[in-house]
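There's a structure below that I have some questions on.
Take a look at chain A:
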Amino acid sequence: MTTVEIFGLLKEKFGDAILESKTEGVPSPYVAVAPHSVLNVALFLRDNEQTRFDVLMCLSGMDYMAGKFGVVYHLDSMPLRHKLTLKVHLTAENLHVQSVESVWKTADWHEREAFDMYGIVFDGHPDLRRILMPDDWEGYPLRKDFKVPQYYNGMKVPY
Partner candidate 1 sequence: MITTATTDGPTIRRTETIPGLRRSLRAHEMIVNMGPQHPSTHGVLRLELIVDGEIVVDVIPHIGYLHRCFEKHCEHMTNYQQVVPYADRMDYVAAMSNEFGYVVAAERLLGIKVSDKVEFTRVIMAELSRIASHLIALGTYGMDIGAFTPFLFCMRDREHILDIFETTCGARLLYNYMWIGGLSHDPPASFKDKVRDFCRYFKPKINELNELLSYNKIFIERTAGVGVLPPEVAVNYAVSGPTLRGSGVQWDLRRNDPYSVYDRLQFDIPVGKGIKGRVGDCWDRYMVRVEEMAQSVRIMEQAVEMMPSEGDVQSAIPKRIRPAAGEVYARTETPKGELGYYIVSDGTASPFRVKVKAPSFVNLSALPAMSRGAMISDVVAILGSIDIVLGEVDR
Partner candidate 2 sequence: MKEFLISLLQNQILVYTVMAFVPLAFVVPFALFAVWWERKISAHMQDRLGPMRTGGWHGWSQTIADIGKLIQKEDIIPAASDHFLFKLAPYIVFTGSYAAYAAIPFSAAYVGSSINIGLFYVIAISSLVVVGLLMAGWASNNKWSLFGALRSAAQIVSYEIPAALALLAVVMVAGTFDLQEINRLQGGWFWHWYAFSNPLLFLAMVIYFVSSLAEVNRTPFDIPEAESELVAGYHTEYGGMRFALLFLSEYANMFAVSAIASTLFFGGWNSPFGNALTGPWWGLIWFVAKGMTFIFIQMWLRWTLPRLRVDQLMYVAWKVLIPFAFVIIFGVGIWTLVVR
């Protein structure tokens, strides 16, 4: 199925939770979803006969600057050989989005990395803690406005 068809299918099922879909004029089409309904959409996409997205290829946190953040999901279907990109747009005031760890186990570590790097909180994640940075690190490194701290535990950071 193409992104346009999947967008139609999702809009039919979930209505307002599906925000928009950009398919014209971009090298990579995507479907945007509201943050509070990601889990249901994910479950539907994984289990529905026509979509069967059984693999979550990649989950990336994004910082679009000016207080806008996002999460991008790249889904793949092994039996049906099609792909889909889902996007969730967040703002700095409300960096919460539902976790899809219960749908695809691989999201466990990807979401931990997005939390570690951007501070995006995934509600419903069983064990959301830092994965790459040390556990007591302060700040979210991949944010565009991240300032490297001068000292960490008494050690000078920039050398």
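Throughout what follows, a contact is a pair of C-beta atoms (placed from the backbone, for glycine too) under 8 Å apart; a residue touches a chain by one contact, two chains touch by 3 or more; residues count from 1.
Selection rule, in plain terms: all candidates are chains of the complex that A comes from, given by their letters.
Remember, predicted model here, so these are calculated numbers, not experimental data.
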item	value
Chain A: touching candidate in this complex (1 or 2)	1
Candidate 1 partner contacts - residues on chain A that touch it in the complex	26-28, 54-58, 60, 62-63, 72, 74, 78, 81, 85, 104-106, 108-109, 117, 130-134, 141-142, 144
